[in-house]
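All protein chains but one are shown in place.
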Amino acid sequence: MARITMREAISQALWEEMERDQSVFILGEEVGVWGGTYAVTKGFYDHFGPDRVRDTPIAEAAIVGAAIGAALTGLRPVAELMTINFAFSAMEHIVNEAAKLHYMFGGQFILPLVIRAVGGGGRQLGATHSQTPDAVFAHFPGLKVVAPGTPEDAKGLLKAAIRCDDPVLFIEHATLYQVRADVPDGDYTVPIGESKIQRPGRDVTIVTYSKMLEISTKAADQLAKDGVEAEIIDLRTLRPLDMGPVIQSFKKTNRAVIVEEGWRSYGVGSEVAARIYEQAFDYIDAPIQRVAQKEVPLPYNRTLEQLALPQVEDVVKAVKEVL
Amino acid sequence: MARITMREAISQALWEEMERDQSVFILGEEVGVWGGTYAVTKGFYDHFGPDRVRDTPIAEAAIVGAAIGAALTGLRPVAELMTINFAFSAMEHIVNEAAKLHYMFGGQFILPLVIRAVGGGGRQLGATHSQTPDAVFAHFPGLKVVAPGTPEDAKGLLKAAIRCDDPVLFIEHATLYQVRADVPDGDYTVPIGESKIQRPGRDVTIVTYSKMLEISTKAADQLAKDGVEAEIIDLRTLRPLDMGPVIQSFKKTNRAVIVEEGWRSYGVGSEVAARIYEQAFDYIDAPIQRVAQKEVPLPYNRTLEQLALPQVEDVVKAVKEVL
Amino acid sequence: MEKSEYLELYRQMVVIRLVEEQSAQLYQQGKIGGFLHLYIGQEAVSTGLISLRQPQDRVITAYRDHGVAINCGISAREVLAELMGKATGSSKGKGGSMHLADVTKNFWGGHAIVGAHLPIAAGLALGDQYQKNDGITICMFGDGATNIGYFHEALNLSKVWTLPVLWVCENNQYGMGTSVERASAVPEMRLKADGYGIPNSRADGMDIMAVREATKEAIESVRGGKGPYFLEIITYRFRGHSMGDPERYRQSDEVKKWQENDPIGIYRRYLVEHKIIPENELNTIDEKSEKEVLEAVQLAEADPEPAADELFEHVYVEG
Partner (left out) sequence: MEKSEYLELYRQMVVIRLVEEQSAQLYQQGKIGGFLHLYIGQEAVSTGLISLRQPQDRVITAYRDHGVAINCGISAREVLAELMGKATGSSKGKGGSMHLADVTKNFWGGHAIVGAHLPIAAGLALGDQYQKNDGITICMFGDGATNIGYFHEALNLSKVWTLPVLWVCENNQYGMGTSVERASAVPEMRLKADGYGIPNSRADGMDIMAVREATKEAIESVRGGKGPYFLEIITYRFRGHSMGDPERYRQSDEVKKWQENDPIGIYRRYLVEHKIIPENELNTIDEKSEKEVLEAVQLAEADPEPAADELFEHVYVEG
């Protein structure tokens, strides 16, 4: 066990996989000389060289498109989109090419591709740079969408993604990079498509992922003071979505709150809620609550931005609603 | 009252608005000389001329981007994307520019823009050309998303969209253009953001929109033979989403089936279901059923494609589940 | 060039023409669905181009891909089977006309979103460069595709990274109903290559010998490690953009004028006049090819549809 930050966990996963497998390489804006806008690939350029750590022009469609092509030749590219907001500039290649090629051509080739993108709000970057559009990408069959909330999961899931023969969108969160936690020593992977109980409890089920795991945990701490034991399920993967642990927990607590950072409408919470109702209808004691971002483009002003983002108090309040 | 096709209804709305208001103009691929790939703008080029019916290069980002700019100067552009699948090539400008500019700049200008795009499957166009990604666009605050299912609504909603000072994505369905129905004479609009009872009934509430209204109506006809009276609510607008008639109906029937053409996960049905549970929890007699597209990229082969798309029988079966 | 090679080029062009004519009929009979884009009139382009590629060279193109598929070695039967959505099709009936491919023959498809395959082509070339293979990537696209952003990002990247890719623009004068001058800032597509400092040239696509000559030079440049090369080939599609095109955008005599330069007729005359192949041998090829293609149609028609559970196959490799 080593106590490291999320940034270090992701950086280690990339580093170790590149050491392990020559076919793994990185391409993206500022991943090389700069060392990564969020310093995730710091030191990579000097160690692995310009062929395996490739700075690109500002051309998101070309970054993802070229990664797709390289993957078709048997390589395992890790394409970095500086932020997930720029994924809209590569939308065609993510949802219409990467997600469909394997199926559309009758499975005659594989597409072992990882697209890393950091998302989330809370840093006053304004409406175009602060989004959490995870549900949008998770809507497309053929793509796998992963969004870890802890350093341990981040490292294990990224390694799994790089070794996976399917295209994986790996979503990081800018305000989680500094989070520190224990990570197993040596090489390990965390399976894609498995939700996990991050905190056991008996009174209410909180379903969340990524940054909101942190918020939900703080809320659970507060609730614990009032004797409420919340069980927190971390989805970790949005597609394929693993409802197993969620349903299991819900059948025990009969109450659920879903916490996501993105907008409520057509978001992650709606899908999870709909599935809980479908799969555990007879266990419901109270309407499931969804905590999500207010439905506005995220404003720059700090106070307004925080008003729009889900806060610990919102989660606590939602839990009290369902109790 | 005149009995016209959906194509004629949309064409009339465009024609009449262009006659009424010089600031309205059309731009897009093949809208002019060709007369529109789906013949919606046939005859427009000769009548209104090349300045108001503008053929563009194949450059979706430029089509939507230029329309945004023109709207900022006080015009009311109607940008046509040949199909909604190409909207991914203009994603940045639809969800990150059009949807946000008014808010992000403190409301100092308006953005009266309409983006027309035809979607849907069922014509063996293959995975990249057959999508119904409506929920993806409806996820973004700042954008209005409309998807009519009848000629009357299509004409009235398109006129409302053109007169609206907000950006509106107007989604048509390729296999509905031939549908014929009565349309009121003269000038009229249908308000954006209002759902509607398209068929009254007392036993079950079917919530749907666009092409699936047709499928749901056929299912309702079948069910009627077995004495089951389904009430069909047509959402018509996906954002802002009007739950009023849905909840009203549900409080009467206590049973609901949501029918959408797109993929189930993170789709329209999940949002509608989640809201029904939130707003009418005490009225639920059976788990709400969702009928949607199988979660695969749509295959070319006709049999497989039809297997993937929601069929009348699927709706009938789902209704019987909830009864 | 060996006589057999001359013959093979002729045979391929004839087979493509026949397959396209059969496809048109099958479409009218409702046996082919979706969009159908015929290659009739452009046969000399891909036939000349691909006749010069090495086995290790990758080929990728747009949705007007039947001819390219045949030149790459996919049988007429597999092509027709895919067009009819059969399990024996090159994409198992899941891709259809716009998505033919056979990677065992280094043909990477068949792509339906205009210009979107250009960045992917850059990636194919990157893969070979990274693995130090000596193969190059030949990427074909239309004149209309040069106006979309993907074209720009791919060409710029190919130059910055000196990628072994041959960009081939099939300029058939129109993108659907929009003529080049109504959609493009410059009249010659090759001029766009100058904006990236990419060497380029232009060839007559109705004359397969001219196509081959230009291609030789282009491929040498790319394989020689000089990075990307841009080849514009002037051609014309004799039929509509796809089946059911009203063709309001062009005059029938313009079409007639071009049809007089039928690439197959031109090549046929060339072979006879230069005494490379006597007329009767060509006639034999015509007859054999016709028989062969009609057989392929029958076989493909008789081929099985994919099984229902194929619907859920190949969404993912794992899980």
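First chain written, first letter: the chains are A, B and C, and each begins at residue 1.
Going forward, contacts are C-beta pairs under 8 Å (C-beta built on N, C-alpha and C of every residue); 3 or more make two chains touch, one makes a residue touch a chain.
The model shown is predicted, which means the values in this text are computed figures rather than measured ones.
J.: Write out, one label after another, the shown chains that touch the chain missing from the document.
T.: Contacts of the omitted chain with visible chains: A, B, C.
J.: From the list B:70, B:115 or B:228, pick the residue that touches the absent chain.
T.: B:70
J.: Among A:57, A:200 or A:244, choose the residue that contacts the chain missing from this document, as touch is defined above.
T.: The missing chain is touched by A:57.
J.: Of the residues B:41, B:83, B:96 or B:195, I need the one that contacts the missing chain.
T.: If we include the chain that is not displayed, B:96 is the one touching it.
J.: Which parts of subunit A face the unshown chain closely enough to count as touching?
T.: Here the touching residues of subunit A are 29-30, 33-35, 37, 55-61, 85-86, 89, 123-129, 294-297, 299-304, 307-308.
J.: Write the list of subunit C residues that the hidden chain touches.
T.: Looking at subunit C, the ones touching the missing chain are residues 147-153, 155-156, 159-160, 182-186, 191-198.
J.: For the chain that got dropped from the picture, name the residues of subunit B it touches.
T.: 25, 51, 54, 56-57, 59, 61-62, 64-75, 77, 92-93, 96-97, 102-110, 141-142, 144, 164-166, 192-193, 240
Just so it is clear, only the chains that are shown with their structure count from here on.
J.: Compared with subunit B, which chain's mean CA position is the farthest off?
T.: Here the answer is chain C, farthest from subunit B.
J.: Can you check how far apart subunit A and subunit C are, centre to centre, with Cα atoms defining each centre and the answer in Å?
T.: Chain centroid spacing, subunit A to subunit C, equals 40 Å.
J.: With centres defined as the mean C-alpha position, give me the subunit B-subunit C separation in Å.
T.: 36
J.: Going by the contact rule already set, what residues in subunit C reach two or more other chains?
T.: Touching at least two other chains: 91, 93-95, 99, 113, 116, 149-150, 315.
J.: Can you list every residue of subunit B that touches 2 or more other chains, as numbers and ranges?
T.: Only 85, 89, 126-128, 295-297, 299 qualify.
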